[in-house]
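Note that one protein chain of the assembly has been removed; the remaining protein chains are unaltered in position.
Lettered A and B in written order, each chain numbered from 1.
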Amino acid sequence: MTTTDIAPDSVAVTSEQNQTFVERLVTNTSNSSIGKSWIFSGCIYFLLSTVLGFLLDIVRFDSDSYLIFSNVDKFFQFWSLHRTSIVLLAVVPMIIGLAMCVVPPQIGANSIIFPRAAAFGFWVWFLGSGITVFGFLADGGFGSPELDSQREAVALTLVGLLLVIAGICVSVICLLTTIISGRCMGMNLRRIPVFSWTIMVSGTLWILTLPVLAANSIIAYVDLRGRSAIYFGSEDVIWDQISWVFTHPQIYVFVLPLIGIAYDIVPVAVKVRQKLYNHDLVLIFSSLFGIIGFGAYAQPFFDTPGTPVREEALYVLTAFLAVPLALLLFGGLFETLRMGSKNLTRHPPAPLILSLLSIFLLISGAVVGALRAIEPFELLSTSSNTAQMKLTIGAGLVAIIAAMLWWGGLIVGKTAKQGFGLISGILITAGSLLSGLADSVNGFLGLDDFTTVGFLQEVSAEQIVKILIAFSFIGSVLILGGAVALILVELLRFKNGPVSELDPWEGHTLEWTDEIVMVESERPLLDEVGKTGT
Amino acid sequence: MLSTGFKFWFGLCLLMVVSAVFAGYTTGGTETGPISLGWKGGVGNHVVYTLLMIGAGSMAVMGIVSQAFRDSDLEAASELLGIEDLPQAQNEVGNSWWPVFAALGLSILAVGLVVNSAVFIIGIIIVLVIGFEWTITNWSEKATADPRLNSELRERLMRPIEIPIIGTLGIGVVVLAVSRILLSSSVTGAVWVATIVGIVIFGTAFFISKRPSISRGVIQSILFLGISGILIAGVISAVVGERDFHHKGSHHADKSHVDEKE
Partner (left out) sequence: MSNTVLPPAESRPRTLVTGAVLGSITSVMFFAGLFAIYFSMRADANAWGSEWFPEGAIQLVPGGMNMATLSLSVVTMAWAVRSVSNNDRIHAYLALGLTALLGVAVINQTVFYLNDIGLPVDYSKATTLLFTIVGAHMTMLGIGVIWNLLLLIRAFGGQDTRRHQDLVSALSFYWYAGVAVYSIIWIGIYIAK
């Protein structure tokens, strides 16, 4: 015990209640506030990148219309911006936001650990995303095939990307530390809900792989800033060095939490405890799926001549293993669904339908990934690349909508219109499937993924290709419709959504209660129901 | 007994080692290369092998730490602290300006790398200052159990230092941004920009002074928008670069020198 001569009543402490809205917005360190900032920013980038994707698909549909981007170089820049933004500025941020809001209460922590660092992570990402987008708009981006971009703007895009990666990594470290060190009594790592587990798996893989992307970017930056770029910083090869992030197998790592979302929703929605597929098995399968997604090694730019990494055994093996693992995970959900089918009404909850659709899209993506790895098909640099990305990222987006409909009440405090949310998810599922299938078939017909200037000539090659591109275009329109519907659903929720109940779904895990509960299994609230019989 | 965390991270480690060795042998590694970390022979594809092996090492460390801490279970923490009433996962922290300012400093540093070394140095200074402030805030929060008293301790220590520094830095950044705008404009354009900006600042100040009841939020929003606008314009101008300067004397001298040679 110590004594001091300072009078506490004379202390002038700035009250948080006196802060203005802007002050509260930028200084808030609560996990729910930071999570909402991530989700809101991710939604905006999602909408913008789907609009951009739609414009890009107009060019695929009618190759002469590339002039809306003024020239082929600009078209390439926006094409690479679309890929970057949908993954690193939309899907990953929305998942981080969900995790910030849901993971601490799920594992019995009062807050995220290192709340200031978590806020710092968000702001670094936010400012970095702005710098990245500005770099693209200033004729930079990741260079261009005809070396027609502004070098300083390219450098700005690269440092923006570094900030984006730094922000994501800092936030992920806060989340992982919370999961590892912030659990309540009785909640050992084996008992944490599957969503928290998949965040731990994917977070681990993000901090293993995203720094490698940072390494690629910094080498390109250093070379670009030299008197003359020797190799890495040459504007026609920068994209080739970082494109591994947006394709198989790395793309799986970004959407891995969808498994956790589905496994947290389905058993509660059908009111059963998993039997055949017990909790441990799901943890093991989701971890294996995660390790398959470690894609930092698959960098074709640094291939040794004669041994392309994407034709090597490890790449092919992981591509094939992804399919049975995705099927096994789907099997677990299907078994749970079968067990609880008697508890389902004629109108099953929207999050249940969307979680199943997201796993179905993931399987489709994995199948396309496996087909791409079969060498005689020669699909690696074709539009099947786009197809796999659309299916896999589509899976992630549908799962995010399901999660927002499921946990949205907890996050925002208001209920969303489930029907509209369902429409949004179904539109994105239909769009991803239509676009993905059309692009897959086009891949077999030899349509190039856009990485070369010659793409535009190839678009107009065959009639059947053009017809399939039309289907792909319709798919993009549906995805755009889904994105708009999602924004509307969330706006309506904010504006006049009814106040949500504490536990509208009769959940099994700790986020659905504000009481102290003994944790003796992975579904503590279900155990309580078993004890009290209510 | 092996903890769940150890099984997970060490499992990842083993899978990565197996994958690295498998990849080594299937991408042209020699007999002993992939199992000797390349010490005796080739490891095949270096990118695959290096990343998987270093990743495996990282996961091994994580696994060992997890086992040593018994997965940081609360039961283990209870034994470590020797208390029954265990602390919450995170002690409550209030709203804080440091995260957003630190992020801003880091962004200025990053942009400075591209556009101007002075901006880069300003970024470094901001990051260092915020790092120091953040440390002092953390220190003061652990000083006593009374948050008000802790806050007072911090204010007494830091206010005499931070107000002059923040003021100087703020003025410096704005002056630098305005100088970039003026240097990238044409000569006439710079005059116009200076005039218009002067009138806008004077007009805004006049407007605010005439309305003493105006809320703090509105004033802050106006200042935020104004300063953001100046900073963004400054960064854009720095990217665009300075206008061409023609020095009359040297140009003339060079020309005469050439004439003489001819």
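Here is the rule we go by: contacts are C-beta pairs under 8 Å (C-beta built on N, C-alpha and C of every residue); 3 or more make two chains touch, one makes a residue touch a chain.
Source: prediction; values computed, not measured.
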Of B:Val18, B:Leu81, B:Ile121 or B:Leu225, the residue that touches the missing chain is B:Leu81
Which of A:Asp223, A:Glu335 or A:Glu462 contacts the chain that the document leaves out: A:Asp223
Among A:Phe40, A:Phe54, A:Phe302 or A:Trp505, residue touching the chain not depicted: A:Phe302
Of the candidates A:Val212, A:Leu447 or A:Val489, the residue in contact with the absent chain is A:Val212
Residue ranges of chain B at the interface with the undisplayed chain: 42, 45-47, 50-51, 54-55, 57-58, 61-62, 65, 69, 72, 77, 80-81, 83, 86-91, 128, 131-132, 135-136, 138-139, 141-146, 149
For chain A, which positions touch the chain that isn't shown here? 1-8, 113-114, 117, 169, 173-174, 176-177, 180-182, 207-209, 211-216, 218-219, 222-223, 226-232, 296-297, 299, 302, 304-305
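We take it that only the chains that are shown with their structure count from here on.
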Distance from chain B to chain A - Cα centre to Cα centre, in angstrom: 24
Contacts from chain A onto chain B in the complex sit at residues 2, 4, 6, 8, 10-13, 16, 19-24, 26-29, 104, 108-117, 119-120, 122-124, 126-128, 131, 138, 150, 152-153, 155-156, 159-160, 162-163, 166-167, 178, 180-190, 200-201, 204, 208, 212, 221, 287, 291, 294, 296-297, 299, 302-304, 307, 309, 312-314
For the complex, which residues does chain B have touching chain A? 3-5, 8-9, 11-12, 15-16, 19, 22-23, 26-28, 44-48, 51-52, 55, 58-59, 62, 66, 71-75, 86, 88-90, 92-100, 102-104, 106-107, 110-111, 113-115, 134, 144, 146-149, 151-153, 155, 215-217, 220-221, 224, 236, 239
